[in-house]
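Note that this complex is displayed minus one protein chain, with the remaining chains in position.
Each chain carries a letter (A and B) given by its place in the written order, and its residues are counted from 1.
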Amino acid sequence: MLINTGIATQELIKKLIPSPERRARGPYAMVECFQEIPCNPCSTSCPFGAILPMKDINDIPTIDLDRCTGCGICAGVCPGLAIFIIDESKGDGTATVTIPYEFRPLPEKGETVRAVNRQGNIIGDGVVTRILASKKTKTPLITVQIPAELVYEVRFLNLIDDKSNSEEPSSTYQSVVTDDLSSKVLDTVEIDDTAGTENDEDEIIICRCEGLTLGVIRDLIREGYTTVDEIKRISRAGMGPCQARTCGPLIASEIARMTGQPIAEIQPSAHRPPVKPLPIEFFLGGDSE
Amino acid sequence: MMYEIDLAVIGGGPAGLMAANTAAEAGAKVLLLERDGHLGGQLVKQTHKFFGSEEQHASMRGNDISTMLGDRLGSFGERVTVWKSATVIGFYEDGVITIDHNGIYKKVKPMRVVVATGASEKFLSFPNNDLPGIYGAGAVQTMMNVYGIRPGQRVLMIGAGNIGLIVSYQLLQAGVSVAAIVEGLPHIGGYAVHASKVRRAGVPILTSHTIVRADGAESVESATIAEIDRGWNVIQRTMKTIACDVICISVGLTPLAELLWQAGCKMRYIPSLGGSVPLRNDCLETTVKGVFIAGDVSGIEEASAAMVEGRLAGLEAAASLGFKSERYCEERNDCMEQLAALRSGPTAEKIRSGLACAECR
Partner (left out) sequence: MGDRRITNHPILQFSEGEIIHFTFDGKPMEGREGDTIASALHANGVKVLGYHFMTKRPRGFYCAIGNCSSCLMIVNGKSNVRTCTAPLKSGMIVETQYDRGVPDDV
C-alpha cells in the first residue's frame, strides 16, 4: 500500500494509463497524486485547462488528456514532484519520461544515466535528451530516453558515479535498496535482543540539564511524587537551562503511564518569567534609552 | 522606560509576519519581536515548494516566502518596528511584556498582542538519547539550510510525518545519505507524495518500527531499531543495528505556549494539536482579552494555515482597536474560507476534531 511504503501500487498506476490512441499521439502528463491533500497548483498553472479546476482544494487532480499537450508546466510547479511527462509517440521501441530532479550535479544532455524505479532500484539505462532548468521553480525537468516498456516504471535517475573530478559528493543517494528490506541492504548486524530492556530503560536520560534518568523519575513517582511540579521541586528536573522544554512532556507522560491518569489531566509545571535563564546583571541594567 | 504601542506581535515566523503585515496595512502601529537575528522563523529552512493554493503562495519555496513577507513589512515605514534578537522573557497579568533585546532589558505595554511563538520539538526517550549526533529535525535543517553545513554522513531518521520525510529529502539534496526512515505507526504519517520522493531516491521507510537504543563512545556510531506490535512492544528477534553518525528525531512538535500560560490564558491539552493549547474564539482571541494567537502555538498545522491564521489574527487585533477598513468583512471571510478549505480534507481530520475542542465563546 502507498501509505505503508511510499510506493504507488500497480493498480493505482494502471488507472492513469491513457488509451493506446492517446499514447501514440504525443506527450502527456501522468499525475501520480493519489491522496486528498490541500494543494492545487497543478490545476491553476495549466495554460490549457487540462488539469480540471478543483471544487475543493483537497480534490485529487483530474486530467483531460485531449487538452494536455505534455508541456510540463504542471510538473515544474507540483510541490509533491508527483507529475511526470511521458512521450511514447516515437514508436521505435524507445520512449521518454520527464522527471522533476532537484539534485546536484545535474546530468548533461546526451549523458547516460541509471534509470531508477519507484522503489529506488536501478532497472536500466537511459540517455538524457533535454534539461529544462527553470529559475522560477528551481525544479529542473530532466527528459530521459528509455526502452518503451520501462516508461511506467522509471521515475528517478542516478548519475553514473564516475565524475569524480568534482569534490562534491553526488547528491543522489546510491541506490542499493531492494524492496524486501533484508539485513544486508540496511547494512545491519543481527544482535542478541533477549537481554533485559527494563534496566536499559532506567538509564535513559530524561532531564538532560540536570542529568536525571528515567529510573530516578520512576522511583520518585513510586514514592508518591505524582505531579510535574512535585518532581521538579524534589529533583530539579526542569529547573536547568532548558526550563523543562525537553523533559517536561516526557515526565508528564511517565506520570500518566504509571498512575493511570489521562495525560490531558497532568498539569505541566508552572510557567514563570523569565523563559530562559539570564544573569542578574541583565535585570539591573534595564533600558535607559 | 515603558514602550507603548498598538500591537506587539511575538514571533517573526509565517504567522507573525502575516499578522504584522495585515495589522500594519489596516493602520495599526506594530512592534514585531523576533528571537533570531533574522525574520522568517522556520520558513527560512523550508526549501521545498509549499502546498496549498496561490493565496498561501503554493509552489513558492518557504525561504522565498519569508523574504517576500519580510520585504513587504519594510513598505510600511515607521508604522512597523522590528526588533530582531529580541526574546520575550515574560508576559505579566497587567499586560506588560518584558524582552531581552540584544542583552538589554526592555518593557513594552501593548494595547493588543498576537502570540505567534510557534512550537518546539518533542524529544524521545531511549537509551543514550543524549549522545552528541542525536539532533532534532529542526536542528538538522538549521545546520544544512541556514549555515550550509552537512550534519553528518549517514543519518537515521526517526518519524515519517511530513517533517521527517521533508528533512530526509533535504538531507539527500545536501549530499548526505539517509540509512532509513523509521516510523512507529503502521502507516506513513506525512503526505504520500513526500514519501514517494524519498522512496524512489532509495531510502527505505520502515513502518511499525522504533528506535531501541543509540550507541557510540563520544557521539553516535550506530542505532538499534526493531519492529513493534500494535501496543508498541518490541517484537523479539527483529532488532537490527544500523551504522550511522546522526540520528534525527522528528516525532512531532508541541506548541511553545509558555507566554500564554504566564498571561493567564485558559489552556487545554489536546493531543491532536500537539499538546496544551489556548482556548480561543473565532477571532483567534484567547480567554485573556486583547491576546490573540496564530500559527503553531495555537495548534500544530502546516505553514500555509499558519500564514492565514496570522492574517486573521492581525486583522482582528487591528479591528478591535478601531483600525477597520471597508474591506474588513471581505478579508475576514476570505481567511475563514481559506482555513476551512485547508482543513477540509481527510489528512486534516485530526486538526478539525482538535480545533473543535479548543473553541470558546
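Keep in mind that, in the parts below, contacts are C-beta pairs under 8 Å (C-beta built on N, C-alpha and C of every residue); 3 or more make two chains touch, one makes a residue touch a chain.
If you're wondering where the values come from, they're calculated on a predicted model, not measured in any experiment.
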| item | value |
| --- | --- |
| Which residue of B:5, B:104, B:139 or B:357 touches the chain not shown here | B:139 |
| Interface with the unshown chain - residue positions in chain A | 102-105, 138, 140, 166-168, 171, 205, 208-211, 240-242, 245-246, 276-277, 279 |
| Absent-chain interface as seen on chain B, which is shown | 35-37, 47, 61, 63, 120-121, 123, 130-136, 138-139, 142-145, 147-151, 173-175, 218-219 |
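Operating definition for what follows: only the chains that are shown with their structure count from here on.
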| item | value |
| --- | --- |
| Of chain A, residues touching chain B in the complex | 1-8, 32-41, 44-45, 56-58, 77-82, 102-104, 116-120, 137-139, 155-156, 168-177, 181, 183, 185-191, 193-194, 197, 200-201, 203-206, 208, 214, 243, 245-247, 249-250, 263-266, 268, 270-276, 278, 282-283, 285-289 |
| Touching residues on chain B, where the partner in the complex is chain A | 1, 48-54, 58-59, 61, 87-92, 98, 100-101, 103-107, 120, 122-123, 125-127, 129-130, 172-175, 177-180, 186-188, 191-207, 212-213, 224, 226, 234, 236-243, 254, 256, 258-259, 261-262, 268-271, 275-276, 302, 304, 341-348 |
